[in-house]
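There's a structure below that I have some questions on.
One protein chain is absent from this view; the other protein chains keep their places.
Moving on to subunit A:
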Amino acid sequence: MVEKEIEEKVYKSIIKTIKDTPLEEFYTSGHRTCQGCESALVMRFLAKAAGQRTIVIGATGCMYVANTTYYSTSWIVPWVHTQLGGSGAAALGTAAALRALMRKGKIKQEPINVIAFCGDLGCADMGLSGVSNAMTYDYNLLIVLYDNESSANTDIQETSMTPYGAQTSFSRPGKQRRIMKKRWKKSVVPMIIAGHRNIRYAATMTPAYPLDSINKIRKALAIGGPTFIHSLDPCPKGWDYDPRFSHELGVLAAETGLWPLYEYIDGEIVYNEPTKSIVEGRMKRKPVKEYLEKQGRFSHFTEEDIEHVQRMVDEMYDEWEIPGVMPIKSLNVKISDK
């Protein structure tokens, strides 16, 4: 039943090649994001993937400040601002309003996509409880975490999504302490899928893989209910690299294994793109050094620091119960009768 439903609803919505993507844009000119901004690409993909019958809600963050300056907007679909920690609640409110108004015959009955996006500060930190609450209801809504690993609109501050050791204005290397950010990046998607039973689709993505990204958004909307996507968005300003390498860094994040690409569909993990080859043993992970040395935010790293990151990534694939996804080691627990 479930498989058949997915067969009919989801795989029909999948785009086979990049040539088959719709030409219409619903996120267009008028924004003033930085050169090489991958988050702007995420906005474009999500609007393109969702189409015209969509309401987009954007939390405070760089994608608010850069995209919707008063008297100019880059959104063709309706767009509403929500507060930094409000994405989950705002999506709930919108979806609830649509359901009530349609049921009561106050507006036309039709499927309308509700998508809320939030940055790492707004989603993974402050807004996490709201996102989690939204995931416990059965409304059709998609929450997209666009993660540039810092608070990019306030001049690059540390968040819980900032990777180990990266320089931000809250985590500058100094004379006494080289590594200020010792916390490891939070795993949001596993947290969402492990903690919310009714959620049927969640995924990680990076706009370096456009078709994969667009299809993930389409699948989320087709499966429906509360859904969640976490996108890693290289950010030239915050990560300190030449803007032309944005895509390259996205690809490297996946190929080094630092950013596993996978989706969770109805209780199953499916790996995508290079992560699929890595997990299936058909491809060797690239050393994390290749990814780290291309970014100014890691310029203070010594060989020791790089080794530490490499060890942590190795552990993700060699020791975790679900490689690269669940930070739980295999215990081989035997259930005893006694």
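Keep this in mind: contacts are C-beta pairs under 8 Å (C-beta built on N, C-alpha and C of every residue); 3 or more make two chains touch, one makes a residue touch a chain; residues count from 1.
Here is the rule we go by: contacts and distances are computed from a predicted model.
*Asks:* Would you kindly match the missing chain to its UniProt protein name, picking from "Glycerol-3-phosphate dehydrogenase subunit B", "2-oxoglutarate synthase subunit KorA", "Pyruvate:ferredoxin oxidoreductase, alpha subunit" or "ABC transporter ATP-binding protein"?
*Replies:* "Pyruvate:ferredoxin oxidoreductase, alpha subunit"
*Asks:* Looking beyond the chains shown, say which of A:93, A:190, A:210 or A:274 touches the absent one.
*Replies:* Only one of A:93, A:190, A:210 or A:274 touches the chain omitted from view, namely A:93.
*Asks:* Quick one: say which of A:65, A:194 or A:283 touches the chain that got left out.
*Replies:* Counting the whole complex, the residue in contact with the absent chain is A:65.
*Asks:* Return the single residue from A:28, A:109 or A:129 that touches the missing chain.
*Replies:* Candidates A:28, A:109 or A:129; residue touching the omitted chain: A:129.
*Asks:* Tell me, which residues in subunit A touch the chain that this view leaves out?
*Replies:* Residues 52-55, 57, 64-65, 68-73, 75-83, 85-86, 88-94, 96-101, 103-104, 106-107, 112, 129-130, 132-133, 137 of subunit A touch the chain that is not shown.
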